[in-house]
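Inspection log for the structure reproduced underneath, given as structure tokens.
A single protein chain has been removed from this complex, and every other one stays in its place.
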Amino acid sequence: MARDDVKTGYKLIGTRPNRPDGLDKVTGRARYGADFSLPGMLHAAVVRSPHAHARIVKIDASKALALDGVKAVVTRADLPTGLTGEDLNLQDNTLAGERALYDGHAVAAVAATSALLAQDAARLIEVTYEVLPHVTDVDTAMAPGAPIIREGVADYSVPEGMHGNVARYMEFGHGDVEAGFAAADIVREHTYKTEATHQGYIEPHACVGQMGEDGRGEMWVCTQGHWYIRRMSAAVLGIDAANLRVTPSEIGGGFGGKTTIFMEPLSLALSRKAGGRPVKLVMSRSEVLRATGPTASASMDVKLGMKKDGTITAGQVFFRMQGGAFVGMSPIGEALPCAFACYDIPALKHEAVEVIANRPKAAAYRAPGSPMAAFAVESLVDEMCRELKLDPIEVRLKNGATNGSKSSYGPVYNVIGLKETLEAAKDHPNYSAPLGPNQGRGVASGFWFNHGGETSVTLAVGEDGTATVMIGTPDIGGSRASIGLMVAETLGIPYENVRVNVVETGALGVNEPTHGSRATFASGKAAVEAARQAMAEMCRRAAADWGIDPEAVEWKDGAAHPAGPNAGKFPPMTIGEIGSKMGSTGGPISGHHEVTAEGVGASFGTHVVDVEVDPETGRTTILRYLVVQDAGTAIHPAYVEGQYQGGAAQGIGWALNEEYVYGADGRLQNPIFLDYRIPVASDLPMIDTVIVEVPNPGHPYGVRGVGETGITPPLPAVASAIAGATGARIRSLPCSPPKVLAAIKANRA
Amino acid sequence: MAKVHLWASLRRFADGQEVVEVDATTVGQMMDALEKAHPGLGPAIKAGLSVAVDGEVIANNRAAPVGPDSEVFLLQRLKGG
Amino acid sequence: MRYHTPTSFADAATIAASTTGTLRFLAGGTDVLVQMRAGMVQPDDLIDLKHIPGVDQVVQTPDGGWKIGIAVPGIVLGGHAGLVADWPGVVEGMNLVGSTQVQGRATLTGNLCNGSPAADSVPGLIAAGATVTVTGPVGSREIPVEAVPAGPGKTNLAKGEVISSITLPPRGKNGGDCYLRFIPRTEMDIAVVGCAVSLRMDGDRIVEARVALGAVAPTVILSETCAKAIIGTTLDDAALAALTKAAEGAAKPISDKRGTKEFRIEVAGVLARRAAKIAYDRAKGLKA
Partner (left out) sequence: MSKIHISTTVNGDPVEFLADPRETLLDALRNQLDLTGTKEGCGTGDCGACSVVVDGTLVCSCLMLAAEANGKTVETIEGMAGEELHPLQRKFIEHAALQCGYCTPGILVAAKALLERNPDPTDTEVRYWLAGNLCRCTGYDKIIRAVQDAAAEMRGAA
């Protein structure tokens, strides 16, 4: 059931108009990161470490610099010293310092008059390495005797006596866990593992940077957040943020992976060394996979107590997560609170460590931490449901969090829609579709906090009564359309009369990136506030014209009206009329709102998947897939469905085939889409969606944010469906055919 | 006095207390008072904290009010992909 | 890099023989360009063979076989009714290579000369008994397809030699072939295991068979024991069990990022069984 059919009183919200950038995107005119060119532009290439861990003894660029057309080489020696904390992390990752910390770690960069020449030059830069011991697996890194990769980087949270590769530690909980387990009829405990996966956006990182002798620079870049790019690049280069102007291109997918910098400051550093000529830097796919943010790999112990009626009495988790060779990059702080967020359980204990390993610096990936946590906890819940022959949806309804529940991580849930998603899943025909031989069904729920964040929006009324909205959150999946709908709804004007533009860093206050499912929520909320300000000003203009009190004017249907019979009789003054004479009534009319947006509504979803497993090869086919998720309010239902379907597809990929494969030499063995196997069109069925709407009281139109939760349930749901089809439980993702076949055989034996 | 709940692994920076009572009317005052009373919490506060005040998550707002009987939970600063 | 466009194989062989640095031939380019992009190969000379007349042709030989030009892309083979009718297993092997887009460029000869043990088109060619014509500076010779690969990324062609065509024998009556591969996804993967079966029937009984296994050894294997397991049988359960065992025994795989040794051995048996059944049905004129 789409929202289109539901009576809400809204004129535009819940409809499905064409997105404003659609035309540019179907004609090839939309400009992405690599599509910008400037006069005099150079092209850059990056030299990367082939070793997982090595001391950099010497970098000799003389042969490269001797080539005609090579204009600049940059190494760590060209970057300022003295950085600390995350700034140092960023600089260390942009260019290796004394040591290369993972296969693919950038060591030097070169700019030349063509991309081919830059690549030739990069091959001529001679780097002398002294190879050091390495470790890439999260459990191996925690083993006694594992090489200690980053001595001394552990933060305040790590108690004495922990393994030298532990960089962070966290523990919280409530209730008496031991008493809870004692009260259970069955207590089960298993270890679950997930491999690192990559966001897999199809557009590789790309930017054009220009920086002159005066230290001022500009950058055009594909990013989820250009203020982040500005702040981080300025920090790495030791310049003031105000000296850098960053313009976001259209963005070819991000999923969290484009919320930080990887190579962007290099374009500026090279430009400066090349006399201020602009420098284009575009990653290859293998660079993307080797050196940009995969998510963490995880090894997770889970223990649950359950009564025969399905009541969960206690839960306990211990997560080990590896986020690369840099402290603070694994999502332990998100994974732990997500672990039991769908449940109301009287006693819980959460513990996690972040582990350092010779892998690339992890970045956020769609609901960071939540999919791994869900794989562990939801898999075990399913195992216990099967053991006790209980319906998995009933068990979740029995134990599920609801309005007023105290969450597993502290806050009290206000108004949430988990149970509504469970009920809708139970009622959906997919849940009762008959299953054939070798087929199985899996169910899982998922959670994401959602995020508000720093947000600044300006709205300007045009002379013709149209509205231009300036937002700072890049539009990845249709947010210009949804924000346009909310503004048009608020102003009471046609959707087509609102133009939403994503503007550069010089045009607005600081905005956080499009992350945390926040663009439609936070930029939307600020845009509505800006529209209300403009409406108030337009009411004042009408009041002045009519000679009545501004309080006696109200705004509806795109016009100022006298409010009630006592205000006087005046024909409505439309936004077009007000706009056309604004010059003579006090000047331009605009609204502006900036806020750290609070009032986020937690997001819950429930997925149901049917699979068929070939018992002779272990190969899994997805037969049916259902996503049910609470959107709060679906502003543009087509793009809400798109988020659900896209999240599910990524989760299915993670569950079945995607993984980072490291060799014994510490090198990534599959840095190519041929072997990093994301789902292709023929791998998937249609993905059914049900949009549940439990409006978020913290947003003027009830928006919760829909981007992230959808990737969470597929991991456990697919593994549980495979267990249903085969009787074999896969506790280590991906459920690749060799693993499933081996499990089927072990189960038979 | 607002009751501030520390997650378990923070307690060793506050003499093992699970709940620290703080005199504050805003989140910012609460954070400052916490750090003053227990300097060991400084790094955690600097690393970025969100709070839940009487059940409502305050991601990042020092001006958000804290009542005299408020129950406050400290949370890791959350963002997302 | 020098880019050459000879208009005869003799010229191509002469150029190839005269080069001193790294040399690559260019047919469909779907391997060479990937290797160049990755920096794995930086050719000094690249010889584009597509300017040679006839390389884009499929022609029937006087004896009823097929001569396939070295630049005929997969999409043309897939659309060639006569070839599909005679050698569906060969064509389906080629058509599994890469995407629709790759099919627009990739060729049988390129797939063979890339030297991958997992090449999808090679088991079908070997099972079919196909041969290649090799042209060198001093003339041409005809060798079986299985004599071309020498190991991963290597061929037995001498310096200056170039494959100038592929020949499939006449299918004849009561024959059928099939190629199956195992991949984790539905498309776009390299075969974890591949198996081609070509056979001929007399009534319900198999009288000739060739079975080739891919991705289970450094080169594609032509397995005598697999063939013997089904020759003389009606492909009953006992024959299928024997074939399974023979295929498992013939497979000598390694564990790598695409699959484990144990998995490959087991799936080699599964695919041999399944491919034989399809080939059998095709030989009997049943649609499969």
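Letters A, B and C mark the chains in the order given here, with residues in each chain numbered from 1 onward.
To be clear about the criterion, a residue touches a chain if its C-beta (ideal position, glycine included) is under 8 Å from a C-beta of that chain, and two chains touch if they have at least 3 such contacts.
Computed from a predicted model, the values in this text were never measured in an experiment.
**Q** Give me the visible chains that the unshown chain touches, in label order.
**A** When the full complex is considered, the omitted chain touches A, C.
**Q** Looking at the full complex, which residue from A:Ile251, A:Val327 or A:Val595 touches the chain that isn't shown here?
**A** A:Ile251
**Q** Would you mind spotting which of C:Thr100, C:Thr234 or C:Ser255 touches the chain that isn't drawn?
**A** C:Thr100
**Q** Could you list which residues of chain C touch the chain missing from the display?
**A** Output for chain C: 1-3, 26, 28-30, 33-34, 36-38, 46, 48, 50, 73, 75, 98-102, 104-105, 186-188.
**Q** Where does chain A touch the missing chain, residue by residue?
**A** 16, 18-19, 21-23, 25-32, 34-35, 37, 114-116, 199-204, 250-255, 282, 284-285, 476-478, 636, 638-639, 641-642, 645-646, 648-650, 672-674, 678-682, 684, 686-687
FYI, only the chains that are shown with their structure count from here on.
**Q** If you average the CA atoms of chain B and of chain C, how far apart do the two points sit, in angstrom?
**A** 67
**Q** Could you state the distance in Å from the CA-based centre of chain A to that of chain C?
**A** Taking the mean C-alpha position of each chain, the two centres sit 43 Å apart.
**Q** With touch defined as at the start, can you tell me which chain C residues reach chain A in the complex?
**A** 37-39, 182, 184-190, 192, 256-260, 262-263, 266-267, 270
**Q** Help me check something: in the complex, which residues belonging to chain A touch chain B?
**A** 155-157, 159, 169-173, 199, 254-257, 259, 328, 333-334, 337, 351, 364-368, 406, 409-414, 448-454, 512, 515-518, 596, 598, 600, 707-708
**Q** Which stretch or stretches of chain A touch chain C in the complex?
**A** That would be residues 119, 123, 284, 286, 616-619, 656-657, 661, 669-670, 672-675, 677, 679-680, 682-683, 736-738, 741-742 of chain A.
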